[in-house]
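Note that this is a trimmed complex: some chains were dropped, and none of the rest were shifted.
First chain written, first letter: the chains are A and B, and each begins at residue 1.
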Amino acid sequence: MEPLRIAVAGLGRMGRRHVQNIIHRVPRASVVAVCSTDLHELEQARSSPEYAEFGVTVYDSYDAMLAHPGLQAVWISTSTDVHASQTLAAIAAGLHVLCEKPLSTNMDEIDKVVEAAKANPHLKVMAGFSRRFDASYRDAAAKVLDQNTIGEPFIVRSNTCDLLDQTGFFVRYAPRNGGIFVDCAIHDIDLSLWYLSDPVPKACWATGTLRHHPELAAAGDVDNAVGVVEFHGGKIAYFYCSRTQAHGHDVCTEVTGTEGKVSVNVWPRANHVVVADGSGIRNEVQPEYWQRFEDAFALEANEFAEAVLRDGPVPLPIEKGVRVMEIGRALQDALRTGEVQRFDEGGKRL
Amino acid sequence: MEPLRIAVAGLGRMGRRHVQNIIHRVPRASVVAVCSTDLHELEQARSSPEYAEFGVTVYDSYDAMLAHPGLQAVWISTSTDVHASQTLAAIAAGLHVLCEKPLSTNMDEIDKVVEAAKANPHLKVMAGFSRRFDASYRDAAAKVLDQNTIGEPFIVRSNTCDLLDQTGFFVRYAPRNGGIFVDCAIHDIDLSLWYLSDPVPKACWATGTLRHHPELAAAGDVDNAVGVVEFHGGKIAYFYCSRTQAHGHDVCTEVTGTEGKVSVNVWPRANHVVVADGSGIRNEVQPEYWQRFEDAFALEANEFAEAVLRDGPVPLPIEKGVRVMEIGRALQDALRTGEVQRFDEGGKRL
């Protein structure tokens, strides 16, 4: 069987890592092309001995990359504002697509992509919610949803807390990200829908504060926020997102049910090492999502490649992202306005 | 020095334990009297060899107990609905008082007690927020407030989650307790005010669900609830309270600051024992607040006795409970109505 010929759009921190992951951990796929519009990223890519060794062609235009001979699939890892248009272009070019979260911060754009995907059922169009591929989150899902370990699950608490970025990188990118609940809590919202079996939102409220990044005020955003979602049927999810943690990338989830609780990563650890010294007993914490989720990204890439090569269903169809984004937007609106945002019984915003 | 002659009102689970604690761990106090109106409790007390040994007189009326010869102080451990009136009666009788939380679910009653206490400055009138006497919460306070371990604290997460009570005891008592945020989250609210240096509330919202105790619906209450409080000045507290935990009494608090995070009891443990067997590696969890806070109750009693005997200030003047209860009531109202409850810049409900 020939490996899947895949192109990666975007060579930022994430895009570069996906290229590495596909080369090193996805034997059934080959990265045949990459693209970027950033001169520094292009320079790096063109001078990479590894890209040369593994036959990766570097493009400075997304459209040019789509025309790469024999290309079968695209992994979109650019900034959020072009996710939807690039996904549509890939579909139009007859290519399979895996698009990073979030698909868009604009609900109309999201609808268009979902329609295009439906109109092209022969193409695999997948949403990139990487935590769904993490071994621990999957084990939690098996316990909660299959093994009935905790009775009926009804509350999810989930955090995405990033290490404080002192390089300025985060602040530069922030204006395009749609706000803290859309950019940062999106995985947590997705997890709550997963573990609570796709409940329908009823109301939500949020509040936040600015502690380290005053530049975010201009966009009405915050660097720390708490939000609560009430679902129809008596289920609840609540989230804490932060851009300003001192100790590392701290991402945890707790699912409470009628008979118990399952949690993931409530005590984050970089590895198995513990140090005891004059300051007590301590472990280090992974600095970024990548150290925590590298394996998940590899599995995601393998499952996408398998789905395409064997013409099976993708693990996360693109429409899975729609409700996630509706809730993220509502939380962001609640944060901005201070008002409760409500949904009808069908989950439609009121 | 003669030990302080103290009476304990109420011989329910808590009252009995306070009697034990004062006998066994407060050398500067003697329990000279107790009272109850419950026939079973009276019977138990009257036949107790220990009460006889340590000279505890048993009364069937609170007023009769107040007239016990030489009595100096009262520890009020009855049900919430009589806390305020009993405190007022004790003050009127010229006695020092330690009243269990909450002082009342009625703000007017609270005001009357606070006024009576102010009018009798020679009497020690103390609020019984036991967690303020716990070694771990005090260590956290030292780190957060004195040692600047986490920079400026701005978010508190705090849980009070009780083991599911399958005896029916909790449900019988529930109608008098004022609701889950007033009865259960009151300590968490108090902790948030402590660690955030008495911030002024701005808005709050809450939601809840009924999973095990449908009887609570009649009183508009729930058995699991999440609430968020926004304070003026960009501070936030959020709470989860539950009556239905499977694993034990799970009470934790996290304080996030600009430079770090301090948490208390995020992983609850009954003791230092760990078992490894076919089900993995596990520890047990304390079943009730008593196992977690027995030492705190002993310290509270000792500090109260010292304050009276040495005529010093009590560690927690009764008025400390006012704002706590205002926030508890607002969360309960938010839970009931689904609407955001707001406060002005002085902390007055709008």
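What we mean here is this: a contact is a pair of C-beta atoms (placed from the backbone, for glycine too) under 8 Å apart; a residue touches a chain by one contact, two chains touch by 3 or more.
Remember, predicted model here, so these are calculated numbers, not experimental data.
Because every chain is the same sequence, the assembly can be counted simply: 2 are drawn, and the full complex in the file has 4 copies.
Note that in this section only the chains that are shown with their structure count from here on.
Those residues of subunit B that touch subunit A in the shared complex are 150-152, 154-155, 157, 203, 205-212, 224, 226, 228, 230, 234-236, 238, 240, 242, 244-247, 256, 258-261, 266-267, 338-340.
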